[in-house]
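A protein chain is absent from this complex, but the other protein chains hold their places.
A, B and C are the chain letters, set down in written order, and residue numbers restart from 1 in every chain.
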Amino acid sequence: MKQVLKIEKEVLIRFNEVDSMGIVWHGHYVTYFEDAREEFGRVYDLDYLTIVKHGYYVPLVNIDFSFKSPLTYGDRAIVEITYLPCETAKILFSYRILSVDKKSVIATGSSTQVFLDRSMDLVLYTPDFYLQWQKLHHV
Amino acid sequence: MKQVLKIEKEVLIRFNEVDSMGIVWHGHYVTYFEDAREEFGRVYDLDYLTIVKHGYYVPLVNIDFSFKSPLTYGDRAIVEITYLPCETAKILFSYRILSVDKKSVIATGSSTQVFLDRSMDLVLYTPDFYLQWQKLHHV
Amino acid sequence: MKQVLKIEKEVLIRFNEVDSMGIVWHGHYVTYFEDAREEFGRVYDLDYLTIVKHGYYVPLVNIDFSFKSPLTYGDRAIVEITYLPCETAKILFSYRILSVDKKSVIATGSSTQVFLDRSMDLVLYTPDFYLQWQKLHHV
Partner (left out) sequence: MKQVLKIEKEVLIRFNEVDSMGIVWHGHYVTYFEDAREEFGRVYDLDYLTIVKHGYYVPLVNIDFSFKSPLTYGDRAIVEITYLPCETAKILFSYRILSVDKKSVIATGSSTQVFLDRSMDLVLYTPDFYLQWQKLHHV
């Protein structure tokens, strides 16, 4: 049976992430989503250095974010990241940023990563190590 | 007759925008797109300060970017931004980042902005100043 | 008797903070030092919002950082921030970034902040709330 792989990571909004309107500048959400993706990698053994060790890079090729409600300086929020199973040689995640009480949605998003080999060429097959990772985690 | 409003802005890739893979980190594209959007505002009198003067903020509520080919340190590229006409109270842009010879596409994207009033409440009608701006520019 | 006010904050180096040499770009240290300064503010009731509530801003007017040894992706390090007592209307801190085992020094630094009033004018006297804060903390 398929598992849903999902983790949550708390972020604390820094002074330098807030713009002159007093709210977080949208570009910083890219970092919040990356923080959650890196934490996911550490928890589920799919981190950047493990992937590099297997001979691959996994650059982002698409990001799509929507902002529902603003964050301000000193706010805490929960970034929830969910692994999306996919038949092709891609790594897909969806994201939700929630208020700490989880009662409201602050932002949603998704990202797509592809595999490049050591010569930075696109890999069209799913790498072995990633097939094994999928099997191990029932996704 | 409707006009297509479009400008181009050159960017030069900084040392600190390149990651350990030797390519531009995807988060910096948000800034390249914003640089083009700000330049568009200056050229077509739709800049942030003009909008604030009319009593509105126009935060981004959606961004969607795709990366086709990497940029590296010292590269120059063209960011092309196109205004997308829209019947509702939104500001839509599409983006393309092109190699300087314009022969290859490096990234594409789009953004959506909404209007907030001075109390940071969402404005559902199209503000007068923006209707006039649209008329003036035949969009 | 005077107290030494000092706290430590752990940082985890993000992928996007590492440059093409594989080490943290020096500009990110400004953020690590600010993270420690904000944590100090939360611990000792001298945070940005408290200061603003009393009618002041405390922008940085000087920073001085030295880098002894590099940090790389995935490293954890300790940022140690120490409050430096000062007779004039300034807030002074010194900083050390240490390896997690505290056996080596990665960077050192200092910062100076001044007081501005609500009109953004420089305040030459030490504000009352800050004198009281100093008394309360024996510094």
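What we mean here is this: a contact is a pair of C-beta atoms (placed from the backbone, for glycine too) under 8 Å apart; a residue touches a chain by one contact, two chains touch by 3 or more.
Bear in mind the structure is a predicted one, so any value in this text is a computation, not a measurement.
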Absent-chain contact - pick from A:W25, A:Y44 or A:W133
A:W25
Touch criterion as defined above, residue of C:N62, C:T88, C:S104 or C:Q132 at the omitted chain
C:N62
Hidden partner sits against chain A at residues 15-16, 18-20, 22, 25, 27, 73
Touching residues (missing chain, whole complex) on chain B
14-16, 31, 34-35, 38, 47-49, 73-74
Residues of chain C in contact with the chain that isn't shown?
21, 23, 26-27, 30-31, 34, 57, 59-68, 70, 120
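Just so we're on the same page, only the chains that are shown with their structure count from here on.
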Per the definition of touch at the top, where is the C-beta contact count highest among chain pairs?
A-B
Mind having a look at which chain is the central one, using mean CA positions?
A
Could you grab the centroid distance between chain A and chain C? Build each centroid from C-alpha atoms only and quote it in angstrom.
30
Can you work out the whole-Å distance between the CA centroids of chain B and chain C?
35
Pull out every residue in chain C that's touching 2 or more other chains.
15-16, 73
